[in-house]
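As you look at this complex, bear in mind that one protein chain is not there, while each of the others sits in place.
Chain naming follows the written order as A, B and C, and within any one chain the residues start at number 1.
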């Protein structure tokens, strides 16, 4: 663990080609115990950098050159960033790494140069959720002592496993029969759809021929692999601030510009944006707050909400965002308020390419522990990995987003979510095999 | 100050019949420095008890027998009560008083038995506001060192002055030419319209023949006295909780019962309750919050708002409350949610009686520093003193609510509110003279 | 009757100073049988012109010089005007009069020059309502054979009586002891608040020193007179047209600009315009229609509604109109529609002046059949006579609006409304006496 003072320790410390592969559960549990929110993955980033150095890579990027700072979405306040930074320092994370990632420059890119051949990349994500982890003895992390040590935060979507899988694949590719360049991308801020846009424009995707991304679970049992998902929903998450003018609600309500009235009117009307003949759309307001507690006699001068729109494709999502913008603008005008809309997360729709997914399919079919291989399946939700997929495709490459099934007792994002750790090995094997095949394929 | 360890100290310590009258500004500043919210007036109550004991009274009530516990509205959470209680303990307030008022049993009643005659009562209020006091050097409390020591709380409506005036009148009546029974009521929780109902049913009003209440300022300058206000607005403040069922906003929004949608729909529609042909009404939603920050992908299972309705008379207020209840109930039903409405504050409409107000008018006209005496004026806002006035009237007594003008640089409830301390003496003189006249009158 | 071919006929034909006074019921029933809507009072105008000529006046105006054409509000379509014009022709109304009032130039002004003295005017109104008159035998017009002959139209607000009273007063002033100039104004289009503005700017009010206006009933019984009402509500009636773009509601709803959605959103929100601290306001949407019957699969390209706002004073009404305009404009913008607002009727607030009302009060007190004389009372509704009152006041004159009580079995605007014809004589006597007093007063 990091708090051991930087001493070589933990599963990887034993070295050798199969060090991580043999101890995937331990690595994952280490990540699980220390969940961090988007752009605050300080301990997590320091730890993956540490592992990557031990595995030995040709390039290792972390800090401001991993992401395009301007495109980072949903970055927390300076105070919140510092709070997590200090926690990381207190926990004893490597100061040299911490210095470079301070201020929300989390994430890392590790590169293996393995001779002639295509550039193949694997993206894993690293952030956790604001969920309080169950302490029920039936919840294995509670029973076996690796429950979250950051109360109120939890790896409830398997990113602890994803980071672990990434390290396992890095190790396997390093020691395996791969010709080409391999890049491992540790992406921050996936849960808020805030990290991929910045990584997509950060430069590391420009030369990628094949991009792989992976997710555990998603209601698929251990032993199942979906080679390439399609029909992700494009998504845009945004925050709206209404500012008006306060007034005494009894003496002269007419002099106020009621920010709560503007906000509730807009929030109501967002749900009434017309359906689109071109395909499915979604809209939701997930958080609202305005005015001040107990101040019922004040016409509120401030209110805000957070909402999201989705579409079966990017254009449909953009239609929804455009309509919502009109709703918000006119509701604000109605009540003499100003409204500002800030995009907090975004992801286009991208489908897996058959070529790249084919390598995962072949690898899965060849794996003895994979009982069901599904070439393609609808995703039905959103993932900002699509930003990376889109960037690769625009540069002439291909991409696939794969699902490695895992038996999970609680649903994703629930307080009893957990993964079947057998799936970690399957994922490492299948993905590293796919990387090799993609290298080999292009050479052929 | 209380923290002096219970030693005789502060202005009253000098003893003698005019001790407080000579030091009103100092007493007021002491209260000003330590503002406390509704039902948490622990230091304030302990201090008025202390003063009353020094003045010497025939009865002194504090603790649970001051108010009817069931009718206390807007009592904060147990945790909040305890937080302020511990602060009071830390400040060194008298432990014997604190013990009895713990748990939100603030307020006090002091009684002087002065022979045959009617029972005359004066009500003053004691709580402060959640306003951050200005530290501008032009703000006298900041310049002269008696600015709030409880950051974020402020005596921004003059209740520090009211409590001081009450003590001044108690002292004056004790030593003055009054025949009858005099009761001084220190009411908690006026700002939230939460204390008067409980005091009205607490028993101390039952035998009152004349009730006086007083407010400083209200845009009247020093030297002006309004003997009896009329046309208060009846008010009801309430909190609404919506509970529904969460769902994934993209995968199966139709399975959720959207508490935010219910809340914003209801909040919008509250403003559309039809006007009433019988007179003026008001409605406002002053605070709203629902869902969870950043959880735009969750159909919210919980939302809440706080609102208030008012009416030119009590029936109009009740019409508004009834209509709002229907709006809330049907909006909840529409979205499959439960809605619970909790009344947090309430005050009926009551007008001053000419008989009681007449005594104040006569006293004001007789005072050399009063330049303008106004027999009656419209109030235009709400005050829960009307609960006390109504209780007295129902028992056959009369009541008047008076305004003693004071030059105030900032508006009521603003961060730069202050009072002209000259008005404290005027108020003490006029009100104690009125008390005497009410006693004498009845004897005549 | 008019249809008798212009022959001297009807009650007034008998000539002599008291011809109309003796036959008020008959004159009123003649008007009652032929109700006409606003700006279509062709037969009615021809009839009052005919009566005025028989009485003998010094000036008689009808046609375009009675009203200011630009300020006529709520003028019906050309087709509707022509339909009623042809009906009037068919009924045999005087062609010379009809020719001049064709196209909605109804109304008349009769002038008596009676020597030195002030100019005193009396305004009566003439239009009827779109109400189907009861044929119940308990309804006297049905039982006694003077029920409306224009099915669907009815004198359900007593304007038949008002026109009759005007003629009676004209006759009485002609033969009475009045010194000055007397003007009798027959105003069109009161029910839609559409006629007074045009008459106020038409020139005939410019030299008026005292303006009287009169209404029968208003829930006051026969024998009661209110000399001068105060607290009329200012009113503005308007029509809103929304035009958008149609689309197939299933195939491509997103391409439409939904005029129904814009209209219902605006109509909902009109009711939510905040109350005003300065006094009472009102708002109502009384008619809405949009889209096409059975075309549920079409996104509607057109919708419209009619609404009104009122205020305790003119400024409050204008506040409401301004807020409603903002609601309408932003709702249209929200849905990509155009909205046009057309004012259809308007009346400011004006109160009766004590001086003018005093003459009515004195006359009422002197009348043996008046059992109750009320100097002043609140009106609580709107009347466009206030436009005329305002014009007179702005020229330095005074005005009063009087109510002459009448027992009326059904409410105003109901299908069983009727007047107690005894009140017609009371009204003629009291008002002509008041006219004389106003002349005499100024002479004194």
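Assume a residue touches a chain if its C-beta (ideal position, glycine included) is under 8 Å from a C-beta of that chain, and two chains touch if they have at least 3 such contacts.
Computed from a predicted structure; not experimentally measured.
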Candidates B:272, B:292 or B:366 - the one touching the absent chain: B:272
Full-complex contact with the absent chain, from C:49, C:303 or C:385: C:303
Contacting the left-out chain in the complete assembly, out of A:86, A:275 or A:365: A:275
Residue ranges of subunit A at the interface with the undisplayed chain: 268-269, 271-272, 274-275, 277, 279-283, 380
Footprint left on subunit B by the chain that the document does not show: 248, 250-256, 258, 261, 265, 269, 272, 274-278, 299, 319, 326-327, 330-331, 333-334, 336
Footprint left on subunit C by the chain that the document does not show: 74, 130, 192, 233, 235, 237, 248-251, 253, 260-261, 263-265, 267-268, 271, 282, 284-300, 303, 306-308, 310, 344, 380-382
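Methods note: only the chains that are shown with their structure count from here on.
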Distance from the mean Cα position of subunit C to that of subunit A, given in whole angstrom: 70
Multi-chain contact residues (two or more partners), subunit C: 269, 272, 274-275, 277
